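All protein chains but one are shown at their positions in the complex.
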Amino acid sequence: WYGEFFPGIPKIKYEGPKSTNPLAFRYYNAEEVISGKTMKDWLRFSVAFWHTFRGDGGDPFGSATKRAFRAMHANFEFMDKLGVDLWCFHDRDIAPEGDSLEESNRNLDQVVEVALELQKGTRIRPLWGTAQLFKHPRYMHGAATSPNATVFAYAAAQVKKAMDVTQLLGGQNYVFWGGREGYQSLLNTDMALELDNLARFMRLASEYKKQVGWDATLLLEPKPQEPTKHQYDWDVATTVSFLRKYGLEKEFKINVECNHATLSGHSCEHELETARINGVLGNIDANTGDPQTGWDTDQFLVDPREATLIMLAVIRNGGLGTGGFNFDAKLRRESTALVDLFYGHISGMDALARGLRNAAALLDAGALTKLREERYASWGAKGGIGPKIIAGKVGFDDLEKFALSHPDPADDVGSGSQELAEILLDMHL
Amino acid sequence: WYGEFFPGIPKIKYEGPKSTNPLAFRYYNAEEVISGKTMKDWLRFSVAFWHTFRGDGGDPFGSATKRAFRAMHANFEFMDKLGVDLWCFHDRDIAPEGDSLEESNRNLDQVVEVALELQKGTRIRPLWGTAQLFKHPRYMHGAATSPNATVFAYAAAQVKKAMDVTQLLGGQNYVFWGGREGYQSLLNTDMALELDNLARFMRLASEYKKQVGWDATLLLEPKPQEPTKHQYDWDVATTVSFLRKYGLEKEFKINVECNHATLSGHSCEHELETARINGVLGNIDANTGDPQTGWDTDQFLVDPREATLIMLAVIRNGGLGTGGFNFDAKLRRESTALVDLFYGHISGMDALARGLRNAAALLDAGALTKLREERYASWGAKGGIGPKIIAGKVGFDDLEKFALSHPDPADDVGSGSQELAEILLDMHL
Amino acid sequence: WYGEFFPGIPKIKYEGPKSTNPLAFRYYNAEEVISGKTMKDWLRFSVAFWHTFRGDGGDPFGSATKRAFRAMHANFEFMDKLGVDLWCFHDRDIAPEGDSLEESNRNLDQVVEVALELQKGTRIRPLWGTAQLFKHPRYMHGAATSPNATVFAYAAAQVKKAMDVTQLLGGQNYVFWGGREGYQSLLNTDMALELDNLARFMRLASEYKKQVGWDATLLLEPKPQEPTKHQYDWDVATTVSFLRKYGLEKEFKINVECNHATLSGHSCEHELETARINGVLGNIDANTGDPQTGWDTDQFLVDPREATLIMLAVIRNGGLGTGGFNFDAKLRRESTALVDLFYGHISGMDALARGLRNAAALLDAGALTKLREERYASWGAKGGIGPKIIAGKVGFDDLEKFALSHPDPADDVGSGSQELAEILLDMHL
Partner (left out) sequence: WYGEFFPGIPKIKYEGPKSTNPLAFRYYNAEEVISGKTMKDWLRFSVAFWHTFRGDGGDPFGSATKRAFRAMHANFEFMDKLGVDLWCFHDRDIAPEGDSLEESNRNLDQVVEVALELQKGTRIRPLWGTAQLFKHPRYMHGAATSPNATVFAYAAAQVKKAMDVTQLLGGQNYVFWGGREGYQSLLNTDMALELDNLARFMRLASEYKKQVGWDATLLLEPKPQEPTKHQYDWDVATTVSFLRKYGLEKEFKINVECNHATLSGHSCEHELETARINGVLGNIDANTGDPQTGWDTDQFLVDPREATLIMLAVIRNGGLGTGGFNFDAKLRRESTALVDLFYGHISGMDALARGLRNAAALLDAGALTKLREERYASWGAKGGIGPKIIAGKVGFDDLEKFALSHPDPADDVGSGSQELAEILLDMHL
């Protein structure tokens, strides 16, 4: 049956900040231009198929609480009502695992055909696709990092197929989240071999992308723990280190998930900035965790301050290129009404839209930027020691001579002015 | 007055595991050979001057509780009684900051002369030296990463001098712990510039070392937080990423501190293994934290299980080269008796000695090694797919063909046997 | 010299939300009435003498960065310019420790005289006073929980004096923060005796208050760790448990500090609500921590969402009675300009004022309250099982009969609507 899945819920409209209608946007106005681009283009929102249409509220302590509103048809009605043009998927979420790889591939082909049909005549495309390499017991010790070489081969075949269908559906990105690429115990683990194998796998994926002429961005998604004690793509810095070690830093970008950031001990803006200054910020999985909770809660990000700091990094990055904001967030297990799906997404979209407005206004006001520039002025001061250091013209001997012949900079370092910076930010929250 | 600083305390001797004398070693027997080397050579213990002779028990909530048993003379008596030949120092711990850089340098020269004199005729040498770049307000925003270029120059001059005196004293290593190289808030921070400057500083240090013909190992010491919210050398992976980005990975090794490891969300053995498989494990600052405490407690490491896992990594690394084990650990603020200094060091030395014995016995027994080898057998199986993947002879197409024509590996992945591995370890604790 | 300590800084005025002047209030308008009380009366702001006039920026890794703008005179000028009428103090912050208890008492008397003089003709009074029982080595093992009984006596004498001068200055509250009342290791600790002694101490303090006819509120301030591994007043629930065990629950209220709340694994609103529903919410030490940092950072609370949740609890409590909001927050070590003191306090006052406006508007709008009431409707449903349970009229037998004869409530439990609740909150941020 392909009737209406969300009866009684209209298209969600922008009604402005004073609206008291929870089924309206108060900040997200798709076509409104902010800092030279429409909000739609800055934000490129995407619905995550798995949380939205496969999430059933199960957790290790309880069974499913959600009804099966799962079909691809529901997905397209949902996107239409929400005004979102992008979606993300795992291969095994949209089509079930078969009894053999061949059958799994056939299952996938059939669903992809439906999706292609539904995409026709719309602007809807996948933001990214991925292969789910963590649920099946075959992958319990890892996929690319399995101690069993046949599992590596099997995973390669599955990724190849997932890349094929993502390309076919018009997706521009492909994501690798290393679900079980990590270890539970170092006692039984050969970490050196496993990391080498992970690099081999990534190199093959990158070569395959070129071989089939697909102009897509490949993305690694860091996460520190869960399900394993140590996931190899722990955080952005660890992932960049991995890419550099194996000469892959030009082939991959990074998909930052905010809840993964905080689990690794970093703020989300730290991870975004680390990716940005390394030239690898490619996509954002927009969610948030509970600051007092030590596992991945995948909540919708709703805090205006956090959203503003995130959008500050995105604006500084000039947007996300082929990437966007995927709602890798799920309803609470206790949120069992159909309309809750809309509340969740509206809260998330509005928070980031508000963040975009705030960040743009903060940058336009200029006071914070000025505070930073003045703080680092000595590094650009003509004729000063700063530019000489940057130019590589001085060694330790020269610097010692300079230090001995100039006053101690102690009285000259100036206040860090963090409290003032907080006020300047707050003026735009 | 240079009399006896620790009267009534004899030279600490090895009395074996049954001894009930707390002023004896029960496991550390310096000249006993374990796995082909003396315990002394495996462990290369070092006394940390700052904690041992400068630590006064002050904390943010209370003033000093310790008496001033501080002199260099006390240091040498202590090392003699403990049977330790190596020591570590910060420049400003062994000699006070003067009113100018020149005066500080002079103060340092005078103390170094005393130390040289005391070293004469002994085997005592520094394990490593370092410059203290974090206490003085001049460095409050960082040293190499200060927004003020003159501070960079000043820090360079101080490091140059600290390198000079470490070389003069016969030290074979030099450590950089980035005390305030990090940020408190991203709002007022230019992280890209600060990291570039940190790399510039490290490059200059490495060039200086070569220029003066000092054949020493330079070491970076990771720490995630404290005093700053984010320290740039967060953990081993982050530090390796930094080194690789700037082409410095051949010039530096890493000094792993166990309490820093756990603060960054990793076990100490994880950090050691990560350093080892990246070829940069150079030294260990032997201490431990409280597993329920979110800051650096710098306790003496006493847990036999943790010590065994640490020594396992060290044996796999073939020892620590020019490095060793520095006791970067301090007495609790409430431990105010002179003899407590001995108790602390004895407990730490004995724990690692016991760990060495355990780890060697575990490797000799062979069962754990065998468990691991069998687990990864498919990667070395002649004619199998594993060696072909390693040799780079197959692409995604080949792997797909292989997967489609071979049985699903699901039934073949085998148990991870973690519980058995724990028993095999426990047999040697 | 008692001239102007903050020259060039005017009285801080309310200029409204559009102001771009960082030395103005954008939300705090002292005499404006919100939900039936002036903002001033709801918030009862207080300056913390120790952070503001004694904080020097020292930390375990570095020496003082602040100048000595410390005198009581500076305090009064600061309060006047900020428009704050309340202040808090530790005895040893306002007057130095002498060579004997007698001399310490004399020192304190002299400073209190100055404060009394300065208070004359103003509305300025202490919000609360306290005795500092954690800095001096005498208290290193605890004060009321010291293994040494003479230390207990000494602490009692010091608290008696601190209570006397707080009463003399017109203070209406007295706070106990158990600086070192806790343990570093259970190995050397008799926890049962120490807790009994803590209760003995609190009983004596309460008796003394009555004996001298002082109508003040006594407050315990929970903190989980730091400086000790385990502080006995871990969190609100632990502290309430302590009070109930020893029959003290009528004699003491609780001073909730937000950064202490998050260090104990709770949100600040959780601790406030726990205190509220136990009838012991007495005062708030308004600060915040860094969500990724495992120690007490004592930052000014600036997040609008957190401030709103805090004020929601305060409004539900009908205000704080004799208590108020003490700014137990300090500038960052790197904030070394005089004006930073103002920025910090303005940011903190404005955040809570904004929170008050938001919380009042949220409650006035009514939608969130209605959502909650409907969720619990069955407990008030006339004739239903809910009221019978509450009235204690049914036992397990009756409830079993009821359950067997009524439909399974599974289909009737309803959505938790957390995402909708977040939107309703967000409408007022």
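Letters A, B and C name the chains as they come in the text, with residue numbers starting at 1 for each one.
Note that a contact is a pair of C-beta atoms (placed from the backbone, for glycine too) under 8 Å apart; a residue touches a chain by one contact, two chains touch by 3 or more.
Note that the structure is predicted; figures quoted are calculated from it, not measured.
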| item | value |
| --- | --- |
| Among B:58, B:83 or B:304, the residue in touch with the chain that has been omitted | B:304 |
| Contact partner of the left-out chain, one of C:111, C:133, C:156 or C:349 | C:156 |
| Among B:102, B:117, B:373 or B:419, residue touching the chain not depicted | B:419 |
| Which of C:91, C:221, C:340 or C:422 contacts the chain that the document leaves out | C:422 |
| Interface with the unshown chain - residue positions in chain B | 20, 22, 26, 262, 265-267, 291-292, 300, 302-305, 331-332, 334-337, 340, 343-344, 346-347, 350-351, 365, 367, 414-420, 422-424, 426-427, 429 |
| Residues in chain A touching the chain absent from view | 57-65, 134-137, 139-141, 179-180, 184-185, 225-227, 229, 263, 290, 292-295, 332-334, 336 |
| Interface residues of chain C (partner: the chain not displayed) | 100-102, 136-138, 140-141, 146-154, 156-161, 184-193, 195-197, 200, 204-205, 207-208, 211, 224-225, 230, 234-235, 237-238, 240-241, 244-245, 264-267, 269-270, 273-274, 277-278, 309, 368, 371-372, 375-376, 378-379, 381, 384-386, 389-390, 392, 394-397, 399-400, 402-404, 406, 408-410, 412-414, 416-418, 421-422, 425 |
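By definition in this document, only the chains that are shown with their structure count from here on.
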| item | value |
| --- | --- |
| Interface residue identity across copies chain A, chain C - same or different by half | same |
| Rounded Å distance, chain B centre to chain C centre (Cα mean) | 40 |
| Length of the line joining the C-alpha centres of chain A and chain C, rounded to whole Å | 38 |
| Shared-contact residues (touching 2 or more other chains) in chain C | 292, 332, 334, 336 |
